[in-house]
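A single protein chain has been removed from this complex, and every other one stays in its place.
Let's look at chain A:
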Amino acid sequence: MTAKKLGLKQRYAHMTRGLDWETSYQPIDKVFPYDQFEGIKIKDWSAWEDPFRLTMDAYWKFQAEKERKLYAVLDAFAQNNGQTGISDGRYMNVVKLFLTGVSPLEYQAHRGFAYAGRHLRGVGPRVAAQMQSLDELRHVQTQIHTISHYNKFFDGIGEFQHMHDRVWYLSVPKSFFDDARSAGPFEYMIAIGFAFEYVLTNLLFVPFMSGAAYNGDMSTVTFGFSAQSDESRHMTLGIEVIKFLLEQHPDNLPIVQKWVDKWFWRGHRVLGLVAMMMDYMLPKPVMSWKEAWEIYFTEAGGALFQDLARYGLRPPKYADIATAEAEHISHQNWAIFYQYTHAAAFHTWLPDAKHMDWLSEKYPNTFDKYYRPRFEMWGQMAKEGKRFYNMALPQLCQTCQIPMGYTEPGDPTTICFRRTQFRGETYHFCSDGCKDIFDNEPEKYVQAWLPVHQIFQGNCGGATIPDVLAYYRMNVGADNMDYVGSPDEKLWNEWQADKIKTAV
């Protein structure tokens, strides 16, 4: 008689039970030294259940299949000279920003989940964190492999890891993960597993990647969706960790709430880069940042926080401010990069008339009133040979490290500026959200490596702009400055000229 086949739930239980061990010659607290100092109380680790009942054998099977499909697309793209079929040469600058600003975060996420997988004492979350750690490593590898094809043709890609560690604006995403990885294991899980994966990565990997597809970049959309298909599992891990912590002990609620508030705000600041990519850097835009925010934060986040209200958890502090800022953030960020294009590792440009009309349509309350006049003025100045560069170094926010270019809630004409005193020093912030984060843990944030401060202290190659750009390993005149007149533009125009043939 053949044995009856086990169902998925039974099979999962069978394949995952007994993976833990009891210590014999060391106390268990010495083996897991980090999961109690944050104050989180866990009564029953076995209450953890991973809703995706993916065992290791199934994990390898499906990941291998996803990998085969991804590399088949990449191979076809390379053989077909897919780089010549993207919507416009300017598009490539989103890929450069992605590789320098996002892909290294995948590696940081891999390291962070490996740490969480080691230091959470329950076997369920350890296995889930281990799978996520492997996923994140796969993501950074596939992104590097994909984008290496573009590196044969376009500038600004070759030194991405070096740049991530040094270039001023890349300290924004870098410091986000440095902050998360130097926290305890539970805070890390809330920061990345919950706030980042569940609430915020949708905004990057769904509408933005859809934009990559729309702009003819089949390589990027394929690694993006392949990564996001892992994110579905990561989101269930994020939601499971928060439910688990809130169900285990009522004392966990205020700690978790503080982390949700903090990491929502930090994540929202980092994603300002994506806002700009979607609104300004996709030559064929698909969806405005504001629309994406409504779908993925207001609607999806709203459903989630409505669900979590039964534990007493409220939506993140300043969610209303962040939602109001969705009207402004992409325009303000693009304006910052336009002014500092001489120190950016990608090209900038002014939106043309058609693109500005699209922005007016998408932002009827704000674009024409506050942002169009600025871009038109800069366009006029460029025409007169007075292209505007900002040669001063900006004050950076001590928490998010973004230049102080954002405006007061409800007043888009006044720069928002907050300060606090700690141990006789003054620290500066771009918002109440960033100031609160600092005030909760000043000892941590006084250690922040702020690019502008470091330049002034002589720690970034020297006192002049060429010294600093050499320290960044920036190929001046190729990697930076306006798209118009760049080697990238020249190459793109040659490709286009080859495509237009006149029959004789």
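Just so it is clear, a residue touches a chain if its C-beta (ideal position, glycine included) is under 8 Å from a C-beta of that chain, and two chains touch if they have at least 3 such contacts; residues count from 1.
Keep in mind that, in the parts below, contacts and distances are computed from a predicted model.
Participant: Report the protein name recorded by UniProt for the chain absent from the figure; options are "Probable glycine dehydrogenase (decarboxylating) subunit 1", "SPFH domain-containing protein", "MmoB/DmpM family protein" or "ABC transporter permease protein YurN".
Facilitator: From the listed options "Probable glycine dehydrogenase (decarboxylating) subunit 1", "SPFH domain-containing protein", "MmoB/DmpM family protein" or "ABC transporter permease protein YurN", the omitted chain resolves to "MmoB/DmpM family protein".
Participant: Out of A:Gln228, A:Gln257, A:Ser288 or A:Thr399, which touches the unshown chain?
Facilitator: Checking each option in A:Gln228, A:Gln257, A:Ser288 or A:Thr399, the one touching the absent chain turns out to be A:Gln228.
Participant: Among A:Ile239, A:Leu396, A:Cys430 or A:Met481, exactly one should touch the missing chain; which is it?
Facilitator: Residue touching the chain left out of view: A:Ile239.
Participant: From the list A:Arg53, A:Arg118, A:His162 or A:His249, pick the residue that touches the absent chain.
Facilitator: For the chain that is not drawn, the touching residue is A:Arg53.
Participant: Since one chain isn't shown, list which residues of chain A touch it in the complete complex.
Facilitator: Interface residues of chain A facing the absent chain: 7-9, 51-54, 58, 62, 65-66, 69, 202, 205-207, 209-211, 213-214, 221, 225, 228-229, 231-233, 235-236, 239, 286-287, 295, 299-300, 302-304, 306-307, 310.
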